[in-house]
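Report on the following structure.
Note that this is a trimmed complex: some chains were dropped, and none of the rest were shifted.
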Amino acid sequence: VSAITPGGRRRYRLSRLEAFSDGVFAIAITLLVLDIAVPSGSEENLGKALVEQWPSYLGYLVSFGTIGAVWFGHSVITEFVAAGDRTLFRLNLVLLLAVSFLPFPTRLLAEYVSDSEAVRVAATVYGVNLFLTSVALAALWRHVERSGLARDDSDEAERRILTTRLQPGLAGYAIFIAVGWFFPIVAVFGYLAVALAMLVPARRRNPESRIQSAGG
Amino acid sequence: VSAITPGGRRRYRLSRLEAFSDGVFAIAITLLVLDIAVPSGSEENLGKALVEQWPSYLGYLVSFGTIGAVWFGHSVITEFVAAGDRTLFRLNLVLLLAVSFLPFPTRLLAEYVSDSEAVRVAATVYGVNLFLTSVALAALWRHVERSGLARDDSDEAERRILTTRLQPGLAGYAIFIAVGWFFPIVAVFGYLAVALAMLVPARRRNPESRIQSAGG
């Protein structure tokens, strides 16, 4: 259906890819709220019932933060891209697959958080989904770097920094997946920390990070 | 994942932020309809059953009006912005977090409206969510003002008016949250009034409000 010149190196404009991706990111992040159940039959003490389902809110926050961070990463990456090739479109679909699947483990975790055995499975499935999202984003960026899709005027130092930035997410998820088998709730807080670290990076001492870039 | 130059002042184009935000606003406002339950087993008198669930429609209207007003405020703010920085992207995510959470308290209110005790909790949670949405929007605007992100050609008087405009929402929500503890339904009508006030502002006598602006 979609190909034109499989052997050649056809270039595609990015506008549709960006609009479609923005749509998927926006929907996935907004659907998360459907995973928070309204407590039923809690006329007696609704406040208590709401507080007791705090793990639902935690899962909501983690997934929201992660999708937000991945969306921001995606939007930074596409700023570097002059035009896309078919592989970029395919890798992008894999990333969207991982992102749009996230509401499922989020619901799974909310459902089984109170069972000490099942929550380990749920936290692992959740962590693996987050990890794969990170891998897909890193693969997308690596492809942009290696295939000469980046714009000619993009700064070498800037691109190196973005590459460095993509590592901690991968490492963080790998560690917390292992931790989650023994302490599932700790792992979920860990996933939250990774998402926040991606969004609010610590100041770096490295001078190259202070480069001023004139504009997008 | 997302940062490039943490120490520097990297600027980002706004198009992706606008597209993503429009998506989240549009989805949150459209998901609200799922919170209105089709009355079941009302073959006898469907009309009566539909009328009796009027609080669901009220909640729908309030949330719809609020998201619509916040979206309009957001679209006016971004018209002033030349380019975004990382903090703008983060504050925007916080705003979207508050907006996309709204379907939950809307459902909560619809569920517990007929219980005189629980409805107080539900109305409070709802009011706090609306209040936080307003706070996040005001914070976004304040950041644009203070960080020099506004366009050079934007009119000082216009910007002062927008600042003034953001106050009533905050005050209104604070008052009605307090009212809602005693008269929950009154508070919900109050929230509707705040949303309408944001969308259909009263004519002001202040001469500066009559300034004609040539274009967007």
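For clarity, chains are labelled A and B in written order, and residue numbers in each chain start from 1.
Here is the rule we go by: contacts are C-beta pairs under 8 Å (C-beta built on N, C-alpha and C of every residue); 3 or more make two chains touch, one makes a residue touch a chain.
For clarity, every value in this text was computed on a predicted model and none was experimentally measured.
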| item | value |
| --- | --- |
| Entire complex copy count, 2 subunits given | 4 |
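The rule we apply is simple: only the chains that are shown with their structure count from here on.
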| item | value |
| --- | --- |
| When subunit A is superposed on subunit B by its C-alpha atoms, the rotation angle in degrees, nearest 5 | 90 |
| Averaged-CA centre spacing for the pair subunit B and subunit A, given as whole angstrom | 26 |
| Interfacial residue positions of subunit A with respect to subunit B in the complex | 18-19, 22-23, 25-27, 29-34, 36, 38, 40, 42-43, 46-47, 50, 60, 64-65, 68-73, 75-76, 78-79, 134, 137, 158, 161-162, 165-166, 169, 198-204, 209-216 |
| Interface residues, subunit B side, partner subunit A - complex | 1-13, 16-17, 19-20, 22-24, 26-28, 31, 34, 83, 89-90, 93, 96-97, 100-101, 103-104, 107-108, 111-112, 115, 117-118, 121-122, 125 |
